[in-house]
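All protein chains but one are shown in place.
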Amino acid sequence: MGPAEKHVELLRTMIRIRTFEERVRDLFAAGQLPGFVHLSIGQEAVAAGACLALRPEDYVLSTHRGHGHMVAKGADTRRMMAELYAKRTGSCKGKGGSMHIADASVGVLGANGVVAGGLSVAAGVGLSIRQRRSGQVCLCFFGDGAANRGPFHESLNLAAIWKLPVIFLCENNGWASSTPHRYASAIRDIADRGAGYGLRGVRVDGMDALEVYAAVSRAADAARAGGGPALIEAKVVRWQGHYEGDPQGYRDKAEITEGRARDPIARLRAKLLAEKILGPEQVAEIERAALAEMEAAVAFAESSPLPAPAEALEDLFFERR
Amino acid sequence: MGPAEKHVELLRTMIRIRTFEERVRDLFAAGQLPGFVHLSIGQEAVAAGACLALRPEDYVLSTHRGHGHMVAKGADTRRMMAELYAKRTGSCKGKGGSMHIADASVGVLGANGVVAGGLSVAAGVGLSIRQRRSGQVCLCFFGDGAANRGPFHESLNLAAIWKLPVIFLCENNGWASSTPHRYASAIRDIADRGAGYGLRGVRVDGMDALEVYAAVSRAADAARAGGGPALIEAKVVRWQGHYEGDPQGYRDKAEITEGRARDPIARLRAKLLAEKILGPEQVAEIERAALAEMEAAVAFAESSPLPAPAEALEDLFFERR
Amino acid sequence: MRKLTMAEALREALIEEMTRDPRVILIGEDLRAGVPFGVTKGLAEQFGEDRVLDTPISEAAIIGASLGAAITGLRPVADMHFADFVTCAMDEVVNQIAKVRYMFGGQVDVPLVLRMPTGSVKGAAAHHSQSLEAWFTHTPGLRVVFPSTPADAKGLLKTCIRGLDPVLFFEHKRLYKMAGEVPEEETLIPLGTADVKRGGSDVTVVATGWMVHQALEAADRLGQEGLQVEVVDPRCLAPFDKATVFESVRKTNRVVIAEEAAKTGAFGAQIAAWLAEELFDHLDAPIQRVAAKDVPMPFSPPMEEFVLPDAEDIVAAVRRIL
Partner (left out) sequence: MRKLTMAEALREALIEEMTRDPRVILIGEDLRAGVPFGVTKGLAEQFGEDRVLDTPISEAAIIGASLGAAITGLRPVADMHFADFVTCAMDEVVNQIAKVRYMFGGQVDVPLVLRMPTGSVKGAAAHHSQSLEAWFTHTPGLRVVFPSTPADAKGLLKTCIRGLDPVLFFEHKRLYKMAGEVPEEETLIPLGTADVKRGGSDVTVVATGWMVHQALEAADRLGQEGLQVEVVDPRCLAPFDKATVFESVRKTNRVVIAEEAAKTGAFGAQIAAWLAEELFDHLDAPIQRVAAKDVPMPFSPPMEEFVLPDAEDIVAAVRRIL
């Protein structure tokens, strides 16, 4: 892909994520989806930019806010939607739901219901890549809140001493549920914690897909070359509540409205239109295609069967007994 | 106490620690003591220097290598020795032993069998000091190995955001059991991890009691003044094996002999003699007194009764039932 | 009598004890916003942010810090957010909190309450649905409390906060919104006292938490057939009120043990073991156990319902032995 195609690809991916999640938002509000969901609307540039810098065989560890990571890494949105609908045809056969969604076929080794649960797993994936000399890299998404948990510390140190090909990518949206990052963390920039592990932490504007793409590309190249892990912090805005239905009494309206004024999609769209890389019609076509894709995903999900109750006893072990 | 008295006190404390532990080393080798023991011979300057900077009402969290911390904070060596002998008269009535030795009456809230087990507890002690406005400080000893565990990260961040009066003092002896610090940690100086929590990490020569005393004094003053926590790294040498009886096959002889050539006690003794703060006779007197104290401690321990078996059922809860 | 939800009853207990004793502090994630179950909402405004401490996502530090505070003069009530995350502070709970008093030969008291929102809520899946109380009944040095009604929750929480021993206080997520009568006057319920929620002479059902309500429903149904089912709620798993449970079984000679945890190794197995060891001659039928199937909690409702035990399962268990 040339630069222009890549930019178009970034826009398409962001639009697909946004369209998927807006659909999920509405379906959840309408009571169509069980459990709870955390949306990444507004943060699409991180998932899109980071995953475009990866190869199909690379791995991703995701979080509780992981739909975007799945879409960007190439997961089938039909099976994703079916999973949120708790259907047998879902990515995890209805056993995982939004918080545990995974698609190993595209290298996504799972969202996680435990904050920071993925970081140590990512280090181990990096270890296996090194042992197998497979030339892959592992990208690990996590939030600002996760950066205050012990596994962040242990995992970065372990990946650093072993020079593992792992990219730790923090989506700093300023909030951990109702707790502001500025309160919960002793320092503003999580990237600065890299120094504790001999890593040069990198800071990027997470609302700019191109910046994210560039930073992750550099980190991936370095990792494949044996340069070891990277810590990248992408500053983003959480458009939605922590979970769908969150009244957000703890957050002042101004911050939300200002935040929503910053839109990674509008930003890249304007750029591509200005540079005549795309015309309005082509953009509209991308949007139409995304809508159609998500319509199909919903149709697939709705027409899929629920699991039979006793399927709950399957998939626990490889060995039956 | 004037400076001269303080220096003499430092020497006396180091000699008392050394004498206590050499006794323990020999008794353990002779099979007199059950369980296992970790000695701090060679690291006395840290315990002595740090605790001299504290007030009697201040708190200390110790480690598995904690005899020196206990002695320096003022614990009764008779009850300490009795604890190592597993006697009823021991600091913990024979329930703890070397790895769980504690003396709340002098503010030592315990050694710990879990590496880094004390750091989060120390943060909580700092919290209670703040809430009670008691003007105390909490000193938390830990090793270089402990600095790679998650609780180090979580506890420093928590203490930092709440500006708690806690002094995190790392005794970096270069080894975690058979694992070298240079292998296990991505960076050389643990003090540099302070930046991740907005703390200016301080590095001191842990073989120099005066340096340790000065650094901890500054940190304690700052903490009492509401300046929040401190991270201090004291570089020291582990003279003994990790535990008594450790063959140390993993460690080259040269390092051990070079290490032992550096002696914090000889160093301060020479200084005090050179400055005529003490004469040879006075030094000898301090040594005699220490020997006599530890003789008495051993005599007390040996003449003390073992616990009755059923005493094992006591001290589990405050409420009997 | 006035009715309160369990969340309101717990909040009342916290307010009363915080008012009574300035050493009582709350510490945990999202407490000021009262996320996710609303129990602590408004308390920061009432008692100040000094006493209602929101924390980073640092479970090990939060729980370890609660211990440090408890042994130096405060009375922390810590919040696990979801009981599932106790795994992130397991060393602090098991190796530190449960053992310090003992290891140190009784030198320190540990007045610490750890609130554990537990059990399943629809679609919460594998990381937000677990019932882990059995682990802690197997950890000497801990009290384990598990109320099933607003009144029990309030009376027991007050007792725990005033006590000097560490308590894991389990609160079933589905019960927060359930209302029940709660006395206006101060009521303290001693630990280790079971409560007979319904009298009966034919069979004893020992149930905990959410399953107490399933047991009462089962008792109603069976009652329509003239069967007298006695429902005993231990309320406190450690210390456990053997006397009350044994008395009931001595009378009925038949017992069903119902709990929400995964069946293998659940606390009900220990209740069964006590009966089989100490009350064997009074048992006229196999000890029946009703519990969840041995899998993580699946997300999809049909599978979740299949895995979870309910009143129907209790009815079936009773029929097996009558």
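The first chain written gets the first letter, and so on, giving A, B and C; residue counts start at 1 in each chain.
As a convention for this text, a residue touches a chain if its C-beta (ideal position, glycine included) is under 8 Å from a C-beta of that chain, and two chains touch if they have at least 3 such contacts.
Model, not experiment: these values are computed from the prediction.
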_Residue in contact with the excluded chain [from C:41, C:122 or C:138]_ = C:138
*Identified contact with the non-displayed chain, of C:5, C:40 or C:288*: C:288
*Quick one: say which of B:40, B:77 or B:148 touches the chain that got left out.*
B:148
*asked:* I'm checking contacts with the chain that's been left out. Which of A:100, A:181 or A:242 qualifies?
replied: A:100
*On chain B, what residues meet the omitted chain?*
34-36, 83, 86-88, 92, 94-97, 99-100, 112-116, 145-146, 148-150, 176-179, 183-185, 242, 246, 249-250, 306-313, 316
*What chain C residues would touch the chain not displayed?*
84-85, 87-88, 90-91, 93-95, 98-99, 102-103, 125-127, 134-135, 137-141, 238, 261-262, 264-270, 272-273, 275-278, 280-281, 283, 285-289, 294-296, 298
*Touching residues (missing chain, whole complex) on chain A*: 59, 61, 90-96, 100, 102-105, 109-110, 112-114, 117, 119-129, 131-132, 138, 150-151, 154-155, 157-158, 161-162, 314-319, 321
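FYI, only the chains that are shown with their structure count from here on.
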*Closest chain to global C-alpha mean, per-chain Cα centroids*: C
_Taking the mean of the C-alpha atoms as each chain's centre, how many Å separate chain A from chain C?_
36
*asked:* Can you work out the whole-Å distance between the CA centroids of chain B and chain C?
replied: 40
*Quick one: report the Å distance separating chain A from chain B, using the average Cα coordinate of each chain.*
46
*asked:* I need the residues of chain C touching at least two other chains; which ones are they?
replied: 55-56, 58-60
_Where in chain A do residues touch two or more of the other chains?_
148-150, 183-185
